[in-house]
Structure formats: C-alpha cells, structure tokens
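Every protein chain except one is present and positioned as in the full complex.
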Amino acid sequence: MKKYLLYPGCSMESSGRAYRDSINAIVEPLDLHFEEIDDWNCCGATEYLGINLIPAYSLIARNLALAAKQTHPVNGTEGTRTVVAPCSACYLNLAKADYYMQERPSLGVKVNEALAAGDLQYTAGTLDVRHLIDILVYDVGLEKIRSAVVRPLHGLKVAPYMGCMLPRPDYQHRWSDHEHPTELDDLLRALGADVIDYPLTTSCCGGHMTQIGPETAFELIRRLVADADERDAQLMATVCPMCQMNVDAYQNEMNRFFGTDYHMPILFFTQLMGLAFGREPKELGIGVELVNSRNALAHIGVEVPVTQEPTAPRKKVEGLPMPRRWTKHEGRKEAVK
Amino acid sequence: MTEKVGVYVCHCGSNIAGTVDVEDVAHWAAEKLGHQGVIIAREYKFMCSSLGQELIEKDIKELGLTRVVVAACSPHLHEKTFRIAAKNAGLNPYLVELASIREQVSWVHSDKVVATAKAKAVVSGAVSRAIQNAPLEELKVPINSNTLVVGGGIAGIQSALEIANAGFHVYLVEREPSIGGHMAQFDKTFPTLDCSACILTPRMVEAGTHPNITLLTWSEVTNVAGYVGNFHVTIKKKARFINEELCTGCGICQEKCPKKVIDDVYEAGLGYRKAVYTPFAQAVPNFPVMDKDNCTYFEKGTCKACEKFCPTGAIDFNQQDELLHIDVGNIVLATGYDLFDARRVSNYGYGRLPNVFTSLEFERLSNAAGPTNGNIVLRDGKTAPKSVGIIHCVGSRDRNFNNYCSVICCMQGLKFAHLVHERTGATVYNFYIDMRTAYKAYDEFYQRVLEEGTLFVRGKVAEVTDAARYSNEKGKLIIQTEDTLAGKQRRIPVDMVILSSGLQPRHDAKEVGKLFGISCSMDGWFTEKHPKLDPVATMTEGIYIVGCAQGPKDIPSSVAQGAAASARVLDKILQKEVALEPIKATVNKEMCSGCRICNGLCPFNAIGFLADDNVSEINPALCQGCGTCVAACPAGAISGTGFSNEQIIAQIDGLLMRNLEPA
Amino acid sequence: MTDHNFEPTIIGFTCNWCSYRASDLAGTARMKYAPNVRLIRLMCSGRLDPTFVLRALSEGADGVMITGCHPGECHYIEQNYKALRRFLLLRRVLTGLGIEPERVKLVWASAAEGARFASETTAFVEEIRKLGPLNWGKDEGERRKDEEGNKNSSFIIQPSSFEKEVPA
Partner (left out) sequence: MPQMTDERVRAGLTHEEDLSLLHEVSMKTAGVSRLEMCIQCGTCGGSCPAAQDMDHTPRMLFAMLRAGMREEVLRSNTQWICVSCYHCVVRCPQEVHIADVMYALKGMSIRAKLYADSTAPDFSQTFIDMVESYGRSFEMGLASRHYLKHFPLRLPGMMPMGLGMIFKGRMALVPKKIEQMDQLKKILDRAKQLEMIS
C-alpha cells in the first residue's frame, strides 16, 4: 500500500464536504493510504498573496514544513515525499511556494526565517506536491480504476471540467496539456461515462470574483454552463471545491442575473467514481449540491444492458483528412515531415 | 639550446597604452625574463602596421631571434599577420606567440596598476609557452573535384547547377522520390506572386538532365569518412521496386494501384496518393516509387496490379536497397527545414478544430494541382469560407516553442491574405505581433494587401475556439485576441483559420550534423563558420551549409546561399590542393600500450588501430586537433602539436610567475 | 569570513571556438570584470588534461576555471562532454586531496556570450575570495617569501583599485 500525505484544505470541511466523503469512499477499492497532515492551516487561497508576500508564503510553507515531518513509513506503507491536495487552489499554492522558494532563493531564506519563529523549517524541493487526479491517473492508473468499476456510467453525458489552477502554470510539467488536458476525460471514460468534447475545460469559474465582482463571475459561470448545455451535457464533473461552489451555488443567482434558466448540476469526479464503484449516492454526498443531479443520474440509475457505443459517422469521401491529434506525451521529437 | 626570444608590446594607439603601462611591461620582460632567453623587448605604437612588422622582421634577421612574442590583440585578429611576417624573415611561423593584452586586459579592466600587472603575467605565460613551441609545417592534400550536394530543394538545386555548369561533377542526393523540396509544394511565391512550379520546374529539369549531375533520389547518406578534398561517402539508394532502365514514367501503375494513402509529405496530409506513386506531375526524375509499408502486395502477398498493367515490365518486387560509395572533395548540405508542428499550440486548436489549417496545408489548398484543384474550401471539401483569419508567429518568437523569428511567416501570411481575397472574396484578417517586411519589394506587397482591404489586427492571438459565447459566434471559429492598438479584447468569428507556422530544424538535424561532423546551434540549425563574414562555410573544412539548414530564410536568400557555397567549392577545386592546419595529434608508438582508449574518443574517426603492432595510429589528415585523445592517453603516448603538454604547462607556470629571474 | 584583502589568482582554460571568443567579445564590448583570471587557450575543452589543473593549483593558483562550448554545441561534435566527465572526476580527486572542490569551476559560454563570460568570471573570483588562499604545494618558508615578494612587486592588487562592477 502506498502512503500519501493529505492536505485537505478548508473547503473540504464545509462547502466541499461531499468531495471528502467521496474521496473516503474510493481510497479503499484503490488501495490508497492517505495520511492527513497534522494541524495543517489554510493556504491563504488567492487572498493572502495580494496583501503581503512573505506572510503569504510563510502561511503556505508552514504546511510544507509540517508535512516534511511525516514522510516516514507507517505500518505497512512505504515512506513518501508526496503531498496530495484535492483542491486545485491549495495544490497550486503549495506547488508554487515550493517552486518559488527555489526560483528565488532570497524568498526561501526569508520564509525559513519566519518559520524558524515557530521552530519549523522547510527545504524547497523536499516534497512533491501533486493533485488527487494526478495520483489517480498516473500512480493508480486507469487500468486499476477500470477494473474497480462495477456500475459503468454508460449513457451519462459528462462535461469534464478541469478548471484553471490545476493544469496551469504547471511548474513541474505534470499535465498532458495546459489548455486541453486529457486526464479527466480519460478517467471519466474509464468509468464508462459518455465524455463530451468540452472546449472550456480549463476556463475559469470566476474564483473569488463571486465575492468581490459578482458580475464578472456570473459571466464566467454563464459561459461554462451555457457551453456545457449547448453540447448536451447532463452534468459537469469537477476536480476543485471552488469550481464546484461557484458553478453550483451561484448558478441560480447567475440565472437571475441573465434571465436564463440553466440547470447544470456539477459533481466532483470522485463522486462519479464512487457511483461507478457501486457506492450509494448518500455515502458520496450526492444530494447536497444545490443544482440537483437527480435527473442526470437517472440516466444511469436504471441498469439497462449496454449496447455498443455509437460510432462516429463516416467522413464523407470528398472531406479532407484531419491531422493526428497532438498530446505532449507523444514525445518531443515528433515533427511534420 | 637557449632560445633567443623577442618581446614586442603593442600600444594599439591608446587602446592598450591607455590602460596598460606598455613601457613598463616591455622593460619588465627584458629584465625579469632575460634568463628565459628574452634578449630584446620593444614597445611600438601599432605592431600590426607594416613598420611594426618590419621591426620584428629586422630583429629576426639581425639578432637571430628564434622565438617571437607579440603582446597585442587577440590571436584571432592578427596571429596570421605576425606569422607571415616571421615567415618572410625566415622564421617558422609557428614559433610566433601572441599574448592578448587588449581583449583580455586593457579593454576589460580600468585600473592601470592592476591591468599592467596582469599584462605582465600574460606576457610571462606567452614567453614560457613560446620557448616550448616547435616549428610546424602545413600539410597539403589534393582536392577531389567531385562534389556532393545533400538535399534537392531550391538551395541544393542551385548549388548543384552552379558547380555542374562550371564543368565539375556533382552528386545530388535527395531523400524523397523527387527533387523540388518545399518550393514544389507552394502555389505562389511572394512578393511577385510568380507561380512556384513555373519558376522551379525548369531548374529541376535542368538538374535532372545535366550531364555533370548524378541525381540520386530516394537515397540517403549513411556514412561520411575522410576530410576536405577527400571525403568518402556511403549513400543508401532505397529500393524503388521500379526498374529505372525500363520505366517510361507513363503513370499507368499509379492509376491501377488500388491502395490509397494519405500523403503526409507532398500534400502535407491534406490529400491522397497511391502506394506506388510519383509525388507530383512534374517530379524529377519521373519514375514512381513503391511505398513498401503501404503496398498491398508487401502486406498480404497478393495484388501486383501495377505489375500486371505495366507496359514495359518495369515493376521489380525483388529490388533491394543499394549502397553506393563515392569520393568527393567538398560537400554542400541543403537539408532544409521542418514545418513547426502547430498541434503543439493547443490553444489554436489545430488537429482538434477541423477548419484550422497550417500554412503548408493552405499552400496545397490554393495550388491548382492540389487536392481541391486550387479551390479554397473548408475541410468538408466544398464550402468556401466567407471570412478567414491568418495568424502569424505560430510557434515562433515564443519561449514555449521556438524563440527565434522564422523570417518568412509575415510575408507568407500576407501572400495568403492576397490569395484568399482574390479567390474567394472573403473577409480576411491578419493577426500579427510585428509586421516584418524587410527586403526588396516586400513592404510594397504589404501595402498592396492593405489596399485590397485585408484587416490587420496587432495582437498575438490568444486562442481559437468553437465555444460560442454570443449568438453571432454559433458555428464559427472564434479568434480571441487583444487588439493592442485599440487596447481592447476582441472576439472575431471566422470560417477558416490559417496558421502561419514557423520553420524549425529538421527533426534529424543533430544526427545529420554528427554524420558530417558539423555542429548545431542551441535552436538546432547548423552553425556557420562566422555569422557575418563566413555564412556558408562551417567549422569543418570542405563542408558548406545553404538554405534553411543554416537558419530560416526565404527563397531568394536560399538561392543566393546555394550559389555562394558553389563559389566556395569551385575556389577549393581550382586550388587543386588544400593546406591543413598543422595542429595535430600523433602517437608515439614506443609508448603506446595498445589500450585503445583513444580510439573511441575521436569524433572524426581519425584514430585507427594497427593490430599487428598493437598500437593506435592517428591519420593526420583526419585529425582536427581538438586534443581530447592527448589528454586521455593514460600512457602519455599521444602528443599534440601546437598545444603540447610542455607548451601548456610552461604557460601555466609562466602565468603564475614561476619563471621569473631569481631574486 | 571573507578576507577582502585577499586577491585570488585564477587560471582559466578556454576553448578556441567559444569561450575564448566570448572573452574576445567581452573585450570588444568593453565589459569590465574581475582581473584575477589569466587565460590559457586550448583548441577544445576536451584537451584539458586534469593534471593541468593540479599543476596550476600546486604552482600557486587559488582556483581554476574551465570553460567550453555549451553541451551539444562543441566544435568537435561532443568533446566538451568529455571535459564535463573529467571535471566531475577531478572534483572528486580534489576532495580526496583535501582541497575544496569548489576551487574548480566549469562554465559553458558560447562565442556570443561575452556578458556571461564576464559575470561568471567575477562571480568565481568572489567564490574563491570566500574560500581564501590555497597555498598548496608550498612550504611555510616559501609562502612567507611569496608574501614578502608580493609586498615589493607591483603585482599585488590593492583592494581599492579592484573593479567589481559587471554589466548585467
């Protein structure tokens, strides 16, 4: 069993509770061991960085310093240097602090000077900060996930919503692409879901603008929901509690603002994993979303024997061929002759 | 024997004398280095002037100097000058040593005391080293008058024709089935809009029929040995499965072949060819080749339709790859470029959004001989676009991809704008960062395109998307950019997007460079000998680079370089022999233990092993004088002329002032 | 603690094709850098015999700077990789001899990187200044003699006259 250090983040305790419940439901079938960082504190979200530089990074670094004390093996697991953050904003803050403390050594020195006031210390580069989906796709692997599926999500049209802070700025080159990463698509496909092509997959949900500039945020939420709707998605799948909160909790206010009546439920990808692994909706926190997913999930509620997936219509002969799709993992040497 | 050393300190006007006390240096050298053999030390205003040179020549003759040390500028500037002066006075030129006290001292330090002290150290090092210098003779080798040109694009064709017309033989090797290169794929050429095929085809035919040119298409160079004047080259002539003696180029085989394949090369992936094919109608030579990987017979063992219908029985399924060995004196590399793979810029959607095209795709689209007969249409093959966006700098001037400017993309984008306007009447937008239209008649072309009503937006496009935000965007491709001159973000819906992709080095440029013994820059282009004054030669004598292999450039520049390299080759051929720098390594056979450590170290394959004597041996003509083997030999059996252990150690001691007159 | 009165003597090995030209360029561009490095031109960093470095250190150099073309840009295809290997080995040897391996530094500088050459040189001089004098291979008497000699010769560099500024 592989151990990971878990940095849950504040939302997991409140608005993103369903995320936590569903993560708890999938660790066992996937043979994962998450050990929470003792006495972790808030990462400061996107707020602290705008006020004070060194306190902001010290706040983040305290978590890294605490985590670095917990890397040793515990009963039956190997030791680890990986910190897992399921929230994209937390993931980015932790990764960024680790990176900038190296890129600008003077920052690292000052942050450590502050940490020393609390008898802590952190050497940048000691830990690997990774997001939950990174662990699931690249450590656990799609094969293992596929084999844990007992209730495939066939027929459920899902818009994969990665959000912005996960694939960018990507200091450690972990993702297949900055704009159209395929990790979430692949994972949902492994669950049997009907994944739609969703070009806004890494567009922003508005972040804290729901709090400080609602009109800006509503427009961003509208774009996401409208495009998912336009493409006949039944629900959106997200990897971040802030995205979930904005698209879910503010959807009705957005509708009022624009005079629209979108109903686009958004669930955590782990909730969909739980469903596919045969867990009951209640254990997974399904039902606590404000835009309910009842109708959407009805599509998989009934156990209809699966027919063959519809194949794409044949291209007309006079059509011109498309170039092959590019992913970073194809390797750098690839070149057009 | 004690050497008689003369030290000459140059003022270089005030360039040196302004910061270094030259009189003090000269005086000090005579005093402190006298026991080393310095019998005369002078300073003079300009040592490199004829009077300065005469001063040295006179001393050599009259004082019988056996070593000369000139403390002046960098040896890269005037080493040759003083060597010639020494030679004129009867002293072996390699007994002259330069001490750089300008570039390394006076120009980089400002304190006179410090600079003078350092100048003394540099002179002291040079004197110690000079004493250890040995007289050397240049090696003369004859030049083979045949030339190899690699790459049959316009640069290579030009180069081959110039040499062949001068009466010397050329082997023109091309990897693809036909010569012509990228230019054969184009429709029109900027800024004059000549039809590309119309101006290229006569040159191709001339190269294909020239009595002095041996055309080797569908062939690749696999090995290069030897050195300037005497290269031995191995060429793999890939099996065409067509007997060239019998084939008349009638084309029936292509017509009858049942297997259709996407043509990734000539049609840029936008059209089809057969498994047996000539890439295009005007191909030179006009014999088809069989694509073994896609041929039904090779796959399944049956078919042979081509063989059945060939009127001359030219199909030969048993043909094998052939290895040819040729000897040449000079090599011109015209290996061209690869188009930047636009799929890497995922925000532009190429490969995901059907109606995003690359520049090469558009060339084929607008070419009358292309897959749509020159109709500019969307990927559905029939709809003409009503609005088209052309994006400049795709993959260029971008640290995420290629950091350099690809030179041709601005003009290419303007050309596309003109063609779209002319053929479809669509609204055309050009999105650019900076409009780069240097060179003759280029900016006039820009003016012309402006006049035609093309809309220009200054801004690097942020993304191309099909996610409509507003109703007018439904079903369109939306180009989102900042109009930097208006200071506002704009979303412009269009039907078609053309990416003016940049140029990048061939994917195998590194390996090719290694094969021919030349190096690549950080970006991957072949490195020229001097970026300004020697742009077609390379650091390896006898190997020249022309066209886009050296860096992005347009057709006129490629042609000019092709011709320039030929002039250099002809110059070499007409000299009949070439002098090689005598900086070489040699093995002392008495000391060599036969361990062969050095054998694998030499990148030029200059070190051979004599099994009978159990010793290694260095071919002086192949040795380039890097000295790696000298440093590696565990027995100390290899010595390097010009940079011997004795010379370097003496220089170290000298620089550290361990050679001064004992107090 | 850094002794600001200590002026290190450093031997620099350069490659004829890149770093020597970089130093030429630094000169042409009149970039000022620390005067403590004295250069030796080799045809290639691959020519560098590790004994040269040991010789320099034992004959009074406080540090040695080895410079060559960037990896992949060697004029002789790949000989700078051999220099790199020797450099790594050399550092281990030095450690074994009880000498700070930081006294030997490897710098890649292309012919176009005059500014880099200048700034790396100055940086290295400061690093060596922090390490202090090496005085390897000299006995006590000889060292004293050196010091005496230095006092009398114009060769000693006064701290006040030492230029530190290097253009970025």
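All chains are identified by letter, namely A, B and C, in their written order; residue positions are counted from 1 within each chain.
Following the convention adopted for this analysis, a contact is a pair of C-beta atoms (placed from the backbone, for glycine too) under 8 Å apart; a residue touches a chain by one contact, two chains touch by 3 or more.
This structure is a prediction, so every number in the text was calculated from the model and none was measured.
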Kindly name the visible chains that come into contact with the excluded chain. A, B
Write down which of A:G79, A:G141, A:G213 or A:G278 is the residue touching the left-out chain. A:G213
Answer key for A:L115, A:A233 or A:L275 versus the chain not shown reads A:L115
Chain not shown: contacting residue from A:S203, A:T238 or A:S293: A:S203
Across the whole complex, the chain not displayed is touched by chain B residues 347, 393, 397-400, 433, 458-463, 480-484, 487-489
Residues in chain A touching the chain absent from view: 10-11, 13-18, 39-42, 44-55, 57-59, 62, 96, 99-100, 103-104, 107, 110-111, 113-120, 164-165, 168-170, 178-179, 202-204, 206-209, 211-216, 219-220, 223, 249-250, 252-253, 256, 287-288, 290
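Simple rule for what comes next: only the chains that are shown with their structure count from here on.
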When B-C is set beside A-B, which has more C-beta pairs in contact? B-C
The distance between the C-alpha centres of chain B and chain C, rounded to whole Å, is 33
Chain B partner, complex, touching residues on chain A are 177-180, 199-200, 223, 226-227, 230, 316, 318-326, 333-337
Chain C contact footprint on chain B (complex, rising order): 74-76, 100, 102-105, 107-111, 113-118, 120-122, 125, 510, 513-514, 517, 519-522, 527, 539, 583, 601, 603-604, 624-628, 630-632, 640, 642-643, 645, 648-649, 651-653, 655-658, 663
In the complex, chain C residues that touch chain B: 9, 11, 17, 20-21, 23-24, 26-28, 30-33, 35, 38-44, 46-50, 52, 55-56, 59-61, 70, 72-79, 82, 86, 110, 118, 149, 154-158, 161-163
